[in-house]
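This part shows subunit A:
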Amino acid sequence: MSLGYYFLLPVIFSFLTPYFKKLGSFTLRGSSILLSFILFVQSIAYTTMKLPQISQFSIKPPLGIAFVLDGYSLLFLLIFTFSAVIVSFYMLWYFKVNPKRDEARFYVFFNMLIAGSIGMILSCDIFNLYIFFEIVGICSYTLSAYNKDKLGLESGIKYLIIGSIASIFIVFAIMLIYLQIGTVNLGLIAQRFHEIDPKISVLIVLMLFIGFGTKAELFPMNFWAPDIYQGSISSVNGLFSSVVAKAYLFVFFHLFYLFGLSSKYMLFVMVIGAITFLVSEFTALNQTNVKRLFAYSTLGQLGILFMALSTNSSETVSGALFHLTSHSISKLLIFLALGILIHHLKSTKISIFGDFKSRFLTIIFAIGFLSILGIPPFSGFVGKILILKGFALSHNYSAIAFILLVSIVEAVYFFRLTAMMLDKKGTKRVVHVGFINYILLCVLAALIVIFGLFPSLLIHYTDLAANALINPTDYLKFALGVGL
Partner candidate 1 sequence: MLDFFNSTQSIHAIIIVGSMALFFIGFYGIATQKNLVKVLVSFDIMESALFLFFIGLHYKVGLVAPIVDDKTKTFTGMVDPVPQAMILTTIVIGLAILALGLSFGIEYYKLTGRNDISKMNELRD
Partner candidate 2 sequence: MIFQIILLIMLAYVVGFIYFGLYRNILARIQGRYGPTIYQSFYDSIKLFSKKNTVNYGWMFYLGPIIMATGAVLTLILVPVFSDSDFLRSATSQGNLFVLLYLMVLGPLGNALAVGTGGNPFGVMGVVRGLTRLIGLELPFYIAVVGLIIAANSSDIVHIIDMQKTGGLNIINHPLLFIAAMISMVGFFGESPFDIPGAPQEVYSGPRTEFSGKFLALLMSQGSLFAFAKLVLIIDLFLGGADSLWMLVLKTLAIFVTIIFIGVVYGRYKVEQAVDFLMKIPTLIALLGLARVIWFG
């Protein structure tokens, strides 16, 4: 299958949605599940093939448009398609318990969101990247406003305004690049980026940094992020946390290493990541709204990832990618379980954690929390220790101390929630999870445990990804069309 189908299929399904709707909700839901399954299975198939893979459209790159799949994008492809499968199944439950919601509207944008995210990680020219960026943007604005109430619309508008700012910066950067180099192909830009006048190059880098950093929720640009999480439904939160934010992060570091910025800007990104981590975790302490709480937690984890991914050492980056995968799974788990809780208790206050009675959900949340905190034998531990090990190997002890100290702050609120769940006092409402969710949450929890106990299953791919990210010669060859 050509890589192009990764984009085409969801778009086709998305455009056919009104037709599916006429055929009944079963077809509508089924089509989405089918789509995500196809994409996921295809992604798994790619794990056995030789990488990088390329699909070109009509003209050979660097002139034509092409999709390139290397080790780095393969990891993200797996994460995104897997998340899509899980969320599409979850929506079966969601629309069953909320029968009056507009299903078609969700699926249109859901499918397009997947298409855009995958497009962002596969595209090897910067203008297409921008288009996918905008597609993801539009879909996420709409999805965050899926609840057409005051909160939902407010979050939609806020997201849209921020998105517009980010896109202006990115358009500006792309134009400057084109003016300087005269190409939009990532390979060519990467080859000739050092030729640009240093002052212009600083401007371009800053604009890309602001553009993607705003979307990837870095510190001084992330004041909007918790609002968006608060205003949207839980499954969308899960998507934001494990797909959308990760896609922007992907692009950020893809360009970061491709353009060879790591030596010059490493410290800067690391410091920004550290500040993001610190501020988010401290802010999270004071939250009373669960969605905002987990939003801050996501921001914090992104901070760690930015710290670790910018190090330019394959050990740390591999660890960071492991951590990223594990964080995606854990956050998906938490947000989906949270959706069930919010549905039953009709509140988003933090106190709902003390008000429900379900041993299953307690265990699920506990696994998610422990994994995010990096406690063995769950998958978060392996990621965290790999990151710390990487920092240790580069003798960056202050980063180790920083991560560990702030992790204690993180533990404060996660264990406060755990303690509330375990607390026996007060009246407790029984929460029925539902069969589909039971399976879904079990699968996610099992993955967390399996990756924690047998990390070599995943480390193979993260190593591949880290090497492809730091050392993009293979990618460049394909992006330039040399290898064809």
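The working rule: a contact is a pair of C-beta atoms (placed from the backbone, for glycine too) under 8 Å apart; a residue touches a chain by one contact, two chains touch by 3 or more; residues count from 1.
Criterion applied: all candidates are chains of the complex that A comes from, given by their letters.
Predicted, not measured: the structure shown is a model, and the values here were computed from it.
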item: Complex member in contact with subunit A (any copy), out of 1 or 2; value: 1
item: Contact set on subunit A toward candidate 1 in their complex; value: 127, 130-131, 134, 137-138, 141-142, 145, 148-151, 153-158, 160-161, 163-165, 167-168, 171-172, 174-175, 178-179, 182, 184, 226-227, 230-231, 286-289, 292
